[in-house]
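The other protein chains are all here in position, but one chain of the complex has been omitted.
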Amino acid sequence: MRPLDVLQQSLHKRVLVEMKGGRSYRGVLDAYDQHLNLVLSAAEEVVNDQVTPRGGVTLLRGDSIVYISP
Amino acid sequence: MRPLDVLQQSLHKRVLVEMKGGRSYRGVLDAYDQHLNLVLSAAEEVVNDQVTPRGGVTLLRGDSIVYISP
Amino acid sequence: MRPLDVLQQSLHKRVLVEMKGGRSYRGVLDAYDQHLNLVLSAAEEVVNDQVTPRGGVTLLRGDSIVYISP
Amino acid sequence: MRPLDVLQQSLHKRVLVEMKGGRSYRGVLDAYDQHLNLVLSAAEEVVNDQVTPRGGVTLLRGDSIVYISP
Amino acid sequence: MRPLDVLQQSLHKRVLVEMKGGRSYRGVLDAYDQHLNLVLSAAEEVVNDQVTPRGGVTLLRGDSIVYISP
Amino acid sequence: MRPLDVLQQSLHKRVLVEMKGGRSYRGVLDAYDQHLNLVLSAAEEVVNDQVTPRGGVTLLRGDSIVYISP
Partner (left out) sequence: MRPLDVLQQSLHKRVLVEMKGGRSYRGVLDAYDQHLNLVLSAAEEVVNDQVTPRGGVTLLRGDSIVYISP
């Protein structure tokens, strides 16, 4: 198994994405690429336990990502 | 779907762009490239809830971008 | 021996991964690639001695990693 | 349109360039390249609302740039 | 002599590795590559004069390294 | 004109170089390359308005440079 296979298995499932700087996102993984750029739908932003819904799809830039977990 | 397809679908629509360092921009997406460099027109800059209009077009450098959302 | 051979030897064993910014993860190493992207299963996140279990698999982005140790 | 086309259209016009770290520059765009390295003439540096004129031409390194706007 | 020759000469000897962010490691250099990824065995972590032994081998990511010294 | 042409025109003239982190250098530009690595002779370092002369030539690493101005 290669690390990106985890993203393939997580497609269309809810994931938690932790970003550099303390922000995190929860949403359904709709797409990814080899730079770890991600697209989440039905996303929520979590900063210091405060949750903000983000309608539509959100594109997260790969190089700001620390980890992705289900 | 690939992550950059989201940008293709967002062309000529309003987007919210969060930058590293806490600044964000709202505007109409006029152009993008594979580095996530973006061009917004009718852009507004938002820093700590303070909104500053930026006339004309604004070019945002891709490597300062955290996420792009509609 | 090359540095990545250590990861090969650690496959399916528990490792400790220290990230930039003071966060660390413990879990079983399920996969890695040449960018040091890692997949941990049964992972726990450790921040300031506080341990949070992370169910399922966690993908850690290589460029946020400081060190990996058994 | 591609993002760098905005720079082509801004050649010989006044632009505002916001840099990482809170500094910004206003001046006439004399040259650019694909790394977003820029040359401004008749430039002014703006830090915390304090304006310092910079005579001659100023070369701004692309990877310190956050955005460029007219 | 090229800089990486120093690593070749230090193989199987004790080294001190200073990392970005103020952490350092002492241990026996078991392996290295051209990215300065290093493997130390019998390593100790030193943070603010506090020493923590790290059993087994430790893989240090090259781009977090500031210097390596005997 | 390309941005690096400005460096060609500034050869053997005094320049001001602002670095990331608030340090700046004044000196005569003796050499440059495409990474913006610079060599200054008769250089002075300026930190918080304190000026320190640096005898001989000084090599400034390009990726720490914010701007170069005459």
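Every chain is named by a letter (A, B, C, D, E and F) in the order it is written, and numbering of its residues begins at 1.
Note that in this section a residue touches a chain if its C-beta (ideal position, glycine included) is under 8 Å from a C-beta of that chain, and two chains touch if they have at least 3 such contacts.
Given the structure is predicted, the values throughout are model-derived calculations rather than measurements.
Shown chains touched by the hidden chain across the complete assembly: E, F. Residues of chain E that touch the chain left out of view are 1-7, 20, 36, 62-63, 65-70. Where chain F meets the chain that is not shown, the touching residues are 19, 21, 23, 25, 30-33, 37-39, 43, 54-61, 63-64.
We adopt the following convention: only the chains that are shown with their structure count from here on.
The minimal number of chain-to-chain contact steps leading from chain B to chain E is 3. Rounded to a whole number, the gap between the C-alpha centres of chain C and chain F is 41 angstrom.
For this pair, chain A with chain C, the centres built from the Cα atoms lie 18 Å apart. In chain E, there is no position where the chain touches two or more neighbouring chains simultaneously.
All chain pairs that touch, listed by label, are A-B, A-C, B-D, C-E, D-F.
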